[in-house]
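Removed from the display is one protein chain of the complex; every other protein chain stays in position.
All chains are identified by letter, namely A and B, in their written order; residue positions are counted from 1 within each chain.
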Amino acid sequence: MPLLEIKNLQIEFGAGVRAVRAVDGVSLSLEAGKTLCLVGESGSGKSITALSIAKLVPSPPARYVGGEILLEGLDVLKMSSSELRDVRGGLVSYVFQEPGASLNPVFRVGAQIKESLQYHRPEAANDTEVIRLLKLVGISAPESRMRNYPHEMSGGMQQRVMIAMALASQPKLLVADEPTTALDVTIQAQIIELLSDLRLKLGMAVLFITHNLGILGDLADNVAVMYAGQIVERGTMREVLQRPIHPYTRSLIQSVPALDIEVERLTAIPGTVPLSGAFPSGCRFHPRCPIAQPACSSRMPDLADVPNGRAVRCPFWDSSGNARTTSRKA
Amino acid sequence: MNLLAIENLKVHFPVRQPFIGRAKEFVHAVDDVNFTIAAGETVGLVGESGCGKTTLGRAAIKLIEPTSGRIVFDGEEIGALSGAELRARRRRFQMVFQDPYGSLDPRLTVADIIGEALEIHGLASGATERRRRVEVLLKQVGLDSSHASRLPHQFSGGQRQRIGIARALAVEPRLIVCDEPVSALDVSVQAQIINLLQDLQREHGIAYLFVAHDLAVVKHISRRILVMYLGRIVESGEAKSLCRSPKHPYTQALLSAVPVVDPDSKRQRILLAGDVPSPIHPPGGCPFHPRCPIAEARCKTEVPALRELEPGHLAACHLATAETGGQ
Partner (left out) sequence: MLFRLSSRLFWSAVTLLGTAVLTFLLVNAVPGDVARVIAGPKASADVIKAIHTKFHLDEPIWKRLGYHLNDLAHGDLGQSFVTEQPVAEAILTRLPTTAAVSALAIVMWMLLAVPLGVLTAKYSGSWFDRIVLVLSTLSLSLPAFWLARMLQYSLSYKLGWFPVAGFRGFSHLLLPAATLALLTVGYYARLVHSNMTEVLNSPYIRAARAKGASETAVLFKHGLRNAMIPVITVLGMDVAGLLGGVLFVENVFALPGIGTLAVQSVFNLDVPVIMGTVMFSAVIVVGANLVVDVLYRWIDPRIKSAA
């Protein structure tokens, strides 16, 4: 049994005819101890999917209209509020994009970590354990740092505190929602390294949400690419990054400049990212797709399994030519 | 001849003290910076947040008053100009901002936003001429002339950035300072804007000072790159050679931290310890020494000067030689 299994998740905002389906039929599974990376741009539904694992998308305005989210076999969407509180920060912990805004400004960081301990491991809610956690995430002089307020720390340090707080309950799944986007590149590298170390040391599964395909490094085992509320491609990290088969993934990789490749001109994806509520008919990528066929505008393709344990939501992925010739390692 | 030459530029901000007393401390946002931009050339300026790159970009075109130093634009010292004299020169150097929404007045139509720039510099006489110019400009940045009557909020982020570029372009500038022009945009539209900037450069011979934190983007668009750390330029050189064989340990770390899609890329990550120090109390000696993996005793006391290690490739590091670097 996988640690996490999301089956056909559907989340809408608003009601009636004006309802907007932000997440449309997402299915995922994550084994214990593995890392899955969810890649997508704004409006792709990746963050909403990630938050819904602990039912953290506030409802209203959101409505969980369909599907199941199974954590160790139990459906989160059917849990009572006290069961949810045990799951949140317990079995599943979160790290968010803006560490400065995600820490409560009026409490000392030590107290905020201790609060997590009180909820999930009350027997360990003491300074010794707080200090151990701060050391674990690489904060030097934790004895004095725990008495800091969040604003007295740098962004990188704040994110380490967030991670310490997330680890307090010894979670089996860590959900990291764009944890490095707000940080500088050298600090981003530190945090990725830390997460990568911790996941091996503690054996927890990680769901990593990002818009940047480049920061996965050797962190991810599997990747799922989202576009306009749907998964469009899924596979092992190596397969997807080296041989992307969905036209969106391919275009996305090609459109980003790389240090080691010289190109005169970037291959831009035309048009704009569709907003939820204004998704195109048929295949949602078709207005921007380089290989779109007339049929693409009317028929929504299914996410179909293809060899090597991969899946792709595009019927033309194969006939579009060998992915290698157009991928950038050609 | 150089279009822009910056000489010994310094920008120090006083640290505000409440109520009484003069400021005793200063943020050394830009400290003794020299560089040049040739006509039609793109110079990239990279660094992390707080390194002073945005301040330098703005001070270079006098959007911020420099504390000292010379700014020579097209052979003329503009550092000392102010008022109407400066406003008349402003036509020649424009700016494109990071936040394409915050920099566009939400109550003005696109035609008004672009037309205002034309009007200030007297570049279009009469409503018909103005409308025609706006249409041409919109077309140049890849927008439709029907967009002219719309308001900024009716556009996506990428389209708003195009409007910002059209506004800068309206006055036929010779230099545009682009401050993080793509970092607020979705990944899939960033390439559109980068391509647009390059196309406009080819057609109009505009020079860019391209300020950004993403080295891969900067390398792609720039001919030369300046690397900034704590208000100083620590390395400068031709883009390709700087990225192929960086001399300064900071540049090396910055390059190794650039995201790479290919999982088989055999790069060694250089992890820097700690955070960027406060620019109010920059470390003595080499400002980078507390985080530097190869720092020696003298790095703590002697400030390294920018030295030319290879033709056109300078670095401010005691230990850098022509052979150091390489990925």
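One rule holds in what follows: a contact is a pair of C-beta atoms (placed from the backbone, for glycine too) under 8 Å apart; a residue touches a chain by one contact, two chains touch by 3 or more.
Small disclaimer: the values here were computed from a predicted structure and weren't measured.
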Contact with the hidden chain (one of A:Ala19, A:Ala101, A:Ala141 or A:Leu200): A:Ala101
Candidates A:Glu152, A:Asp197 or A:Glu262 - the one touching the absent chain: A:Glu152
Sole contact to the chain not displayed, among A:Val20, A:Leu56 or A:Ala292: A:Leu56
Among A:Arg21, A:His120 or A:Arg145, residue touching the chain not depicted: A:His120
Absent-chain interface as seen on chain A, which is shown: 51, 54, 56, 81, 85-90, 93-94, 96-98, 101-106, 115-116, 119-120, 149, 151-152, 162, 165-166, 168-169
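The rule is short, and it goes like this: only the chains that are shown with their structure count from here on.
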In the complex with chain B, residue positions of chain A that touch it: 41-42, 154-157, 184-190, 193, 211-218, 237-238, 241-242, 251-253, 255-260, 262-263, 265-270, 272-273, 288, 328-329
Residues of chain B touching chain A in the complex: 48-49, 156-159, 186-192, 194-195, 198, 213-217, 219-220, 240, 243, 253-265, 269, 271-272, 275-276
